[in-house]
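All protein chains but one are shown at their positions in the complex.
Chain nomenclature is as follows: A, B and C, assigned in order of appearance, with residue numbering initiated at 1 for each chain independently.
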Amino acid sequence: MDFDLTDDQKLLTDSVSKLLADRYTFEARKGFQKQPEGWSADMWNQFAEMGLLGLPFDEAYGGFGGGAVDVMLVMEQFGKALVLEPYLATVVLAGTALRLAGSEAQKSAILPEIVGGALKMAFAHGEQSARYDLSDVQSTARRSGDGWVLEGAKSVVLHGGSADKLVVSARTAGERNDRDGITLFLVDGDAKGVGRRSYQLRDGTRAAEVTLSAVQVGADAVLGGVGDAYPVISRVVEAGISALAAEVVGGMDKMLDVTLEYLRTRQQFGKAIGENQVLQHKAADMLMSLEQGRSMSMLAAMMVDEPDAAERERNIAMAKVGVGQAGKFVSQNAVQLHGGIGMTEEYVIGHYFRRAMMFDHSFGDTAYYLGKLAAQVQ
Amino acid sequence: MDFDLTDDQKLLTDSVSKLLADRYTFEARKGFQKQPEGWSADMWNQFAEMGLLGLPFDEAYGGFGGGAVDVMLVMEQFGKALVLEPYLATVVLAGTALRLAGSEAQKSAILPEIVGGALKMAFAHGEQSARYDLSDVQSTARRSGDGWVLEGAKSVVLHGGSADKLVVSARTAGERNDRDGITLFLVDGDAKGVGRRSYQLRDGTRAAEVTLSAVQVGADAVLGGVGDAYPVISRVVEAGISALAAEVVGGMDKMLDVTLEYLRTRQQFGKAIGENQVLQHKAADMLMSLEQGRSMSMLAAMMVDEPDAAERERNIAMAKVGVGQAGKFVSQNAVQLHGGIGMTEEYVIGHYFRRAMMFDHSFGDTAYYLGKLAAQVQ
Amino acid sequence: MDLRFTPEEIAWRDEVRTFINENLPPEIRERMRLGYAPTKQETITWQRILNKKGWACPGWPAEFGGAAWTPIQRMIFTEENQAAPAPELNGFNITMLGPVLAHFGTPEQKAYFLPRAANLDDWWCQGFSEPGAGSDLASLKTAAKREGDFYIVNGQKIWTSTAHHADWIFALVRTDPNARKKQEGISFLLIDMKTPGITVRPIISIDGSHHLNEVFFDDVKVPVHQRIYEENRGWDVAKYLLGNERTGIARLGKSRANLNFAMDVARNVRAGGAPLIEDPGFRQRVAQLQVDIKALELTQMRVIAAASKKSDGKPDPFSSILKVKGTELLQATSELVMDTGGPMAMPIWASELNALGNEPIAPEWAGYMAAPYLMLRAASIYGGTNEIQRNILNKAVLRL
Partner (left out) sequence: MDLRFTPEEIAWRDEVRTFINENLPPEIRERMRLGYAPTKQETITWQRILNKKGWACPGWPAEFGGAAWTPIQRMIFTEENQAAPAPELNGFNITMLGPVLAHFGTPEQKAYFLPRAANLDDWWCQGFSEPGAGSDLASLKTAAKREGDFYIVNGQKIWTSTAHHADWIFALVRTDPNARKKQEGISFLLIDMKTPGITVRPIISIDGSHHLNEVFFDDVKVPVHQRIYEENRGWDVAKYLLGNERTGIARLGKSRANLNFAMDVARNVRAGGAPLIEDPGFRQRVAQLQVDIKALELTQMRVIAAASKKSDGKPDPFSSILKVKGTELLQATSELVMDTGGPMAMPIWASELNALGNEPIAPEWAGYMAAPYLMLRAASIYGGTNEIQRNILNKAVLRL
């Protein structure tokens, strides 16, 4: 057991932290959000320059060769600054799919493009009627000549609107909810037959509904084995949970700081409201919740590469529940302790609040994972 | 909708309250508990004299002709004084079984004896492996000549040790967990073949394990229809829940009072601990919980005689959950706010605490009824 | 004691329900069922329908249109209206200003303002909160200086709900900055929002809605006859008003509507290959909420029954229980709605899609599932935070 960071990791954390403190102020972020794609191309290039976009990829592809803990450290900083850019979608989600299932040719062609910042990707898996069931895929792909034709629709695809390439799941065999028979495809964002309707999520990040109408792709578009994608999808989601959990921990950290500062400075009835013991104890509860959440985020990062699948799934599920509950508790109380100002769009707390809410509804919510864990009790 | 008490009900409440304030102090109660049967025969006679033992019975049997609300009022007062006597067992449980299922002959023979205080009864239904399932009856009764022979064992029979007569459930047909085929019998406490091992429950009241070894009873011992007892048992339990809920409300009322008094007088760090805002708010939470519990106890009392079975069962289940949760919250916090003294046998709070705990584990606990309600969600 | 509704009360409930069913425009009802807040025009439309029926201002004196309902009748009406769901009566007009005018107003003030308030001819808003004050309302600073027949008002109000809709504002202002106690230098003014010098600046809430505002007063001239009650006695008026504000705060009808909506959706979405409503965790959560709603329903009846017995006009401290528990239920039920929607609850579906035409992008139920959850975080803040309610309970009941 070892909680130490390597010197490289300390350097990574510090440099990301410094970059964001300088360039990613709450005011600057408002500007980024107004960009056409909902984030800053300039910041994206900065991330590329710092090597963040190559963090989890092998050095052979221009990457940094880092692991889930490195991603955790970056995401925690991103969480503090409420970073809008498609890091999760491109590097973590699509990146994990490529890492785990990509052919040498695919990885050589795509990963360096990601690392360099030229290529944005998205993971187009969820569907409107699937809720959180990863095997509930109704989009289809049928063989056509050497290639495939895709039909269907994908829902709430994070950064699906601005992605250059999509990783799309489709059913090549089996029935709805079968784990077997799902295949991943690489599809250009502007391929013929791909429709994308982009919108904001409640936390200000972007997503899209993606429709697939007779989308033709070649045989080389298949990512991994035909019909074998379920375990890959599952691990992509686990990597996503781990990364997002770290982001929420960063957010909670910031929420507690902002709230403490508010409690110290806001005067009412002639004294700082932080002198109220009830608010002190509530803040102590927030601290405890944050630290428990932080522990669970570390657990998730550690488990992303655990080879024992049952152990990995179980621990990631526990982490999702733990961070989800902590995020909810800390964010709800951060708003409450602020009073009216916490309810406003122009103040920072509400943004963290919604980001934590978003986390709880990404990749399966607290109830979903608690139900999964409950079903395993025997 | 009408929350008013009649003049008779006010008088009833006042006189019970006064009797208990005079005679049922915490000190006096310690003495009662040391009596061989674990309660005071003298107080029992007082209750008889005041007419309490006839409260829910028809005037034809010497009763008062009252309803569940009257019982609620009395039980609430009993709850404040932590009354030990077998009122629930005799008047509410066995009494309800007799009221609902007794023949004219049975009622004429028994009810006046109860009313007068001469006859104590117990409801011997639960079994060691039944948990809270009312239909899980494995004790049997088989016909033998004109009468019946009972075999089996009953568990945690409230006041089973001191009861003159037992209402015993036994299976006359069907399989374990079948609702059909259960029959109630009137069995003398000292009948041949009846074994009774008496003990204290955690709250200081008495119960017994009752064994039935070839216990012979006559045909006239059958209470209600042969094989038809399940609905009666169900309603006996509902009456029990309603009465006990009121008792817990009385207990919560007292716990809050005692706790407030402690918070006002106990000094620490040079001031009354009740000046701590955190403790004030906790006490406010206790008050809210108490009042919500009181509302649910009223609901239970109102529903005991509701003819629509589904409506009645559903509302009683909600009341059990509501009062159970309130009782737990109020009693746990009453101990916590007292600190060490609240953990001691010699101080009053721990007794209320355990009485509330006992309620939660009588006739089905919070999880049991919440599960029942959940199963009905559709 | 009988907690069941009497036959008369059941008849009344049926009468209300029937009237709502027959008169509430279906498009309003459906939008609200899906979680959307009613528009200004929807609120006006419905209140005028109710006013025509004589149901818009039941709590007012009969001469001004009051309906002489019993407290239980009022509760039944409010909850049926919330559960429909229908737009609620404009609370500023009906529960706040109306009773204040009827109690403290001059004959002229009553005659002019009350009928217009009942019919929503004037949309009122409330100018109490200020940036520096928060829960410490009486520390307000907006100044009103007497000059002849006018007050000259300067200062700022905040959290002013629907100020951007409002024709008039009733405001607390400081008329005596030197009063011994801060409560003693305050007056209660009615101010026409069209008066020169008033600026309304929107505050966007975290659900993206425009509901709140800042209101700035810059040398705003207010005729003295628009003052309610005596100069420097505005705090008495405010206390009277705040007491009335607390009736109906449990908003149980709304919580019930939330729960029903969540269950409707849960019957139609799948989780693990079966309808979500069959999921054990979902069912447990619904069952617990049903218990909590039932308990508060009864507690509310007890508070109402007690209120109908007393006549000292003081607010029942137990209404703080209704506030705390009621807002907890609003928050829990709206959270259930959001969670029921799952990932589909997260998009702001409307944004940037209008340009793409009317092709539906998501199922109708998914349109507005997170916004009420977001908005209702304010429920435990406004009207005296839930922490303040506990202070009230302590002071008035527990006395620690």
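The criterion applied here is as follows: a residue touches a chain if its C-beta (ideal position, glycine included) is under 8 Å from a C-beta of that chain, and two chains touch if they have at least 3 such contacts.
Since this is a predicted model, take the numbers as computed values, not measurements.
Q: Quick one: which shown chains sit in contact with the chain that's not drawn?
A: A, B, C
Q: Based on the whole complex, identify which of A:L111, A:L150, A:I182 or A:L263 touches the chain you can't see.
A: That would be A:L263, which touches the missing chain.
Q: Quick one: which of B:M1, B:A94 or B:A207 touches the chain that's been left out?
A: Only one listed residue reaches the unshown chain, and that is B:A207.
Q: Of the listed residues A:L12, A:M296 or A:M343, which contacts the missing chain in the full complex?
A: Considering all chains, including the one not shown, the answer is A:M296.
Q: Of A:L279, A:V335 or A:V348, which residue touches the hidden chain?
A: A:L279
Q: Tell me which stretches of chain A touch the chain missing from the display.
A: With respect to the unshown chain, the touching residues of chain A are 1-5, 9, 69, 260, 263-264, 272, 274-275, 279-281, 283-285, 287-288, 291-296, 298-299, 301-302, 315, 318, 321-322, 325, 370-371, 373-378.
Q: Which positions on chain B touch the chain that was left off?
A: Per the touch rule, chain B residues meeting the hidden chain are 126, 128-133, 136, 155-156, 177, 197-203, 207, 209, 266-269, 276, 278-279, 332, 335-336, 339-340, 342-346, 350-351, 353-354, 357-358, 361-362, 365, 367-368, 370-371, 374.
Q: Footprint of the hidden chain on chain C, which residues?
A: Chain C touches the missing chain through residues 280-281, 283-284.
The rule is short, and it goes like this: only the chains that are shown with their structure count from here on.
Q: Quick check on this structure: which chain has its C-alpha centroid closest to the centroid of all protein C-alpha atoms?
A: C
Q: Which chain has its C-alpha centroid at the greatest distance from the C-alpha centroid of chain A?
A: Using the mean of the C-alpha atoms as each chain's centre, the farthest one from chain A is B.
Q: Can you give the whole-Å distance between the Cα centres of chain A and chain B?
A: 54
Q: Using the average of all C-alpha atoms in each chain as its centre, how far is it in Å between chain B and chain C?
A: 43
Q: So which bits of chain A are touching at least two other chains?
A: 276, 278
Q: Find every residue in chain C that makes contact with two or more other chains and list them.
A: 280, 282, 387, 390
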